[in-house]
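Below: one structure in structure tokens.
Excluded from the complex is one protein chain; the other protein chains are retained at their positions.
Think of it as A, B and C in the order they're written, each chain with its own count starting at 1.
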Amino acid sequence: MNTFGQLFRVTTFGESHGPAIGCVIDGCPPGIAIAAEDFAGDLARRATGRTRHTSARHESDTVEILSGVYEGSTTGTPVALLIRNTDARSKDYDRIARQFRPGHADYTYWQKYGVRDPRGGGRSSARETTMRVAAAVVAKRWLRERHGVVVRGHLAQIGEIVPSAHDWSVVEDNAFFWPDAAQVPELETYMDALRKSGDSVGARVTVVADGVPPGWGEPVYGKLDADIAAAMMSINAVKGVEIGDGFASVAQRGTAHRDEMSAGGFLSNHAGGILGGISTGQRILASVAFKPTSSLRLPGRGLDIDGEAVEVVTTGRHDPCVGIRATPICEAMLALVLMDQALRHRAQCGDVGEVAPRIPAGAAQGESPGDAGDG
Amino acid sequence: MNTFGQLFRVTTFGESHGPAIGCVIDGCPPGIAIAAEDFAGDLARRATGRTRHTSARHESDTVEILSGVYEGSTTGTPVALLIRNTDARSKDYDRIARQFRPGHADYTYWQKYGVRDPRGGGRSSARETTMRVAAAVVAKRWLRERHGVVVRGHLAQIGEIVPSAHDWSVVEDNAFFWPDAAQVPELETYMDALRKSGDSVGARVTVVADGVPPGWGEPVYGKLDADIAAAMMSINAVKGVEIGDGFASVAQRGTAHRDEMSAGGFLSNHAGGILGGISTGQRILASVAFKPTSSLRLPGRGLDIDGEAVEVVTTGRHDPCVGIRATPICEAMLALVLMDQALRHRAQCGDVGEVAPRIPAGAAQGESPGDAGDG
Amino acid sequence: MNTFGQLFRVTTFGESHGPAIGCVIDGCPPGIAIAAEDFAGDLARRATGRTRHTSARHESDTVEILSGVYEGSTTGTPVALLIRNTDARSKDYDRIARQFRPGHADYTYWQKYGVRDPRGGGRSSARETTMRVAAAVVAKRWLRERHGVVVRGHLAQIGEIVPSAHDWSVVEDNAFFWPDAAQVPELETYMDALRKSGDSVGARVTVVADGVPPGWGEPVYGKLDADIAAAMMSINAVKGVEIGDGFASVAQRGTAHRDEMSAGGFLSNHAGGILGGISTGQRILASVAFKPTSSLRLPGRGLDIDGEAVEVVTTGRHDPCVGIRATPICEAMLALVLMDQALRHRAQCGDVGEVAPRIPAGAAQGESPGDAGDG
Partner (left out) sequence: MNTFGQLFRVTTFGESHGPAIGCVIDGCPPGIAIAAEDFAGDLARRATGRTRHTSARHESDTVEILSGVYEGSTTGTPVALLIRNTDARSKDYDRIARQFRPGHADYTYWQKYGVRDPRGGGRSSARETTMRVAAAVVAKRWLRERHGVVVRGHLAQIGEIVPSAHDWSVVEDNAFFWPDAAQVPELETYMDALRKSGDSVGARVTVVADGVPPGWGEPVYGKLDADIAAAMMSINAVKGVEIGDGFASVAQRGTAHRDEMSAGGFLSNHAGGILGGISTGQRILASVAFKPTSSLRLPGRGLDIDGEAVEVVTTGRHDPCVGIRATPICEAMLALVLMDQALRHRAQCGDVGEVAPRIPAGAAQGESPGDAGDG
């Protein structure tokens, strides 16, 4: 199951320290303009080694298009993308190969397959998410050009710190995808101290899609929110997903939560743009919890493959807060879900067309769980 | 997409007020003992009309086995189950058919399909979940008999109220699936007041699976936690899903979160029994947020199919807290995911067998997000 | 795998002598007018007990629509259809349950599942094909109304007898779906003698679809002809499938086989309307081989479940030529494939629209393998 999507299907392959990573995009509509350099932007946003707050590994992440594009445009046949790994450090893997690190997939891969590639975490490394971001470049383009859908995200929490303000215009200007520029120095200090301590911390990412028309998604098991939940939970280190108000809904009253309507538009968006598994035409809002990285230079109790207790110390290059680089990954997964659902909707309901009345999105769209107005 | 699962595939059909609901279970292993009366237990746990705290609709929920069972045992061919709807009240649907209720799928179905069955919410009604529970009876039995896996759940929050204690033995003895018997009177009073007010409230459900062997699940997109997230989010009214510590992980340090190991077992279970998308052998723990029901007799602002503003009042029979009956549904979805992943694991890794060392589950398994020990 | 199709998905269930057979159609476009009585026509064409040349079993085949249709029109939710079995004769199954009949699935089911439902062949009975025909009624209607596609078929061989003429207008007027009215008396005599002898014979069915636009189908593994091949081979007793000239192509020269084009249209149709897995806009032509029924009152050597040799005599009601009733089944499978591919094409290429130049189908379309003109 290394394929994501029903109709816009992305199959990824590759290990962290293997020769290459790559993906095959099948079911891609023809006629999308795409070139190798189009991937650079989002890949750089996701990459390590750009600031001192992320892992020191530096990959050039140069994409080679192997198929499916002719004269700068997709042809409808599989688009294969390849990135060679260049900074996979050779080192003594013998010790690593014999240890199960606490909080890592070492033990579970071992139990599942009876064998594992220990080099840099092998397939369980976040390196795999590079290809999700690459594939989503195509999806984002189609969504924007064909439907005017814009997908974006920001960090919404690091450890105990939450944004004091929401300003989309500053998100791309700091290393933390943080929506409040005034807090960036505080985050710098916080991360410097954390890195020095040798510990790590969790984070929360919020992603939104604006411009999604009503009608995307499917009832019951193919719900748009169910697909988003699976997509986000499939990202390394994710432990929770919310749609709209999420867990805040538990303590809400129905009169507060239900999004009322007027001819001028929806009056709130507690639902996060999805009702009955189908988009309402409002902002799609998802919030994602990332656990703190388990790879630490502070020793932890683990076991080896003989069942003997070992003290595990991780000396490699790792992120003190894996959530920092996760914003483009969450965006990518949301874009892949929307692209797939758009095609699925067209397949079944292509004859339905635009149905009246179309209720405008309304003013209160929400920037994070719980802030979508008074209902 | 009314089919759930890759190998143990459950396809459900039926509308709330249509002639019947049903399901087809395909890919079911042969040799599972099953009879029509085996479904009664879990269906009764999920049913409305049993206490004053749930909807007054009373369905007998009598299951007819149409196929796939011979002489009391599954044969490997599709198991079809049918339940006739008996308490679908005939009433004037004209008004309902013209209104979009706030917080409901009326508008999104309309936008998607250009047509909708307005009777009792049609396909978007929670009545559909009856068949999930029925199908999961087969899965639960196989999981328990073949692998010793036990799936169970309890309510973990209603509105602002959380359990003061965790006692599995009392969960089935009260109408709220509540793990603290002492709080039940408080909940009765709370719900009576709520029902009288005409409003509704959200809830949180915790489900666990004990006895899952290590190795179930798949890396990347078929992760066990990703499947659980999709499964839970596919239930009506769900707005959030957590695995293990969930959103509490965001503020944790890596040293606190990573579950250390000893030869005697894992020392904590912040991961909720899943690492890298694969089961660790510890308790699987998921927590699910339900929004408050939007069907209220308190008027709300809606629109009609001509785009005119209307005041919507829901006069039918509805749950003031839909989460109360959700415990068996969450259990069902967890069982369906585990059954499917067990078969998928056997397909790919059936030759791997039991791999040494097997780390015991350990003492600290957690009853809810955040309480899994000191790490 | 009791589901057929990727997007227009038909899941069937039910055993020959169980309480009922049925199907669930998922992914059905909304807005298709359908009523219970619409199924009667094709079901009667497929049914046994209508003439002395087919099995004496007489089922009323009354379809009940359980879901997915509201006020006479599909709603986009699953359409569930149910037919109660009424003429499943109670008899002593003990002997049958212990014997493996030669040429039957008794032994293979036993080996696969370790258990089998012996009543009337259980799931391996051709009774299952009833639901394929029922589901295809919906597909045929959509194909005809939305795209002008007409699917039809005829018998093209019984034993050694082949049609002397091809006249579509007489096919529905005789019990053999035979395109030459003059031969019908000969066929009657032939079948009467065969039935008297206790033996059975094979048959060939030709099915065609006219009006399919160019562009349906997918390269590589989702080829339109590959889907048709699987669909036909999935019918009970089928042993061969041809597209266009089929096996006659083996001895042809390339200059004879390749279908040349002119502005007025294609000059021949040896390809059977498919090139590179994608429709050309010409007639789709498939030819299907049915083996002779293995259920015979003439004794055959079999084994019992203890491995002992037994003489098997089948005394039930059976078809001396199962291929006679197969024409509507082959039509049904072709319609289901086309419907599914139409939706898949729309999903990926919905923006492509009509592409110039569109080559007309041309005059020589072929009625059977090898007769598509001079090329």
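As a convention for this text, a contact is a pair of C-beta atoms (placed from the backbone, for glycine too) under 8 Å apart; a residue touches a chain by one contact, two chains touch by 3 or more.
Owing to the predicted nature of the structure, the values given are computational and were not obtained by experimental measurement.
K.L.:
What are the shown chains that the omitted chain is in contact with?
P.N.:
Even though it is not drawn, that chain still touches A, B, C.
K.L.:
So which of C:Arg50, C:Arg258 or C:Arg317 would be touching the chain we can't see?
P.N.:
Spelled out, the listed residue whose C-beta touches the missing chain is C:Arg258.
K.L.:
If the hidden chain were put back, which of B:Gly14, B:Gly27 or B:Gly217 would touch it?
P.N.:
B:Gly27
K.L.:
Which one touches the absent chain: C:Pro118, C:Gly272, C:Pro328 or C:Gly366?
P.N.:
Touching the chain that is not displayed is residue C:Gly272.
K.L.:
To test your reading of the contact rule: which positions on chain A touch the chain that is missing from view?
P.N.:
Missing-chain contacts on chain A: residues 1-3, 9, 11-15, 18-22, 24, 26-27, 30-31, 64, 66-68, 70, 73, 75-80, 82, 109, 112-117, 119, 122-123.
K.L.:
For chain B, which residues lie in contact with the unshown chain of the complex?
P.N.:
Touch with the absent chain occurs at residues 7, 27-31, 76-77, 146, 219, 343-344, 346-352.
K.L.:
I need the residue numbers on chain C that touch the omitted chain, in ascending order.
P.N.:
Residues of chain C in contact with the hidden chain: 1-4, 6, 12, 100, 102-105, 107-114, 123-124, 128, 157, 159-160, 199-204, 213-223, 225-234, 236, 238-247, 249-263, 267, 270-272, 274-281, 289-296, 298, 300-303, 305-309, 323, 344-345, 349, 352-353, 355-359.
Throughout what follows, only the chains that are shown with their structure count from here on.
K.L.:
Please compute the C-alpha centroid of chain B, do the same for chain C, then give the distance between them in whole Å.
P.N.:
40
K.L.:
Whole-Å distance, chain A centre to chain C centre, using C-alpha means?
P.N.:
Inter-chain centre distance comes to 45 Å.
K.L.:
From the C-alpha centre of chain A to that of chain B, how far is it in Å?
P.N.:
25
K.L.:
Which positions in chain C touch two or more other chains at once?
P.N.:
As it turns out, chain C has residues touching two or more other chains at 27, 30-31, 76-77.
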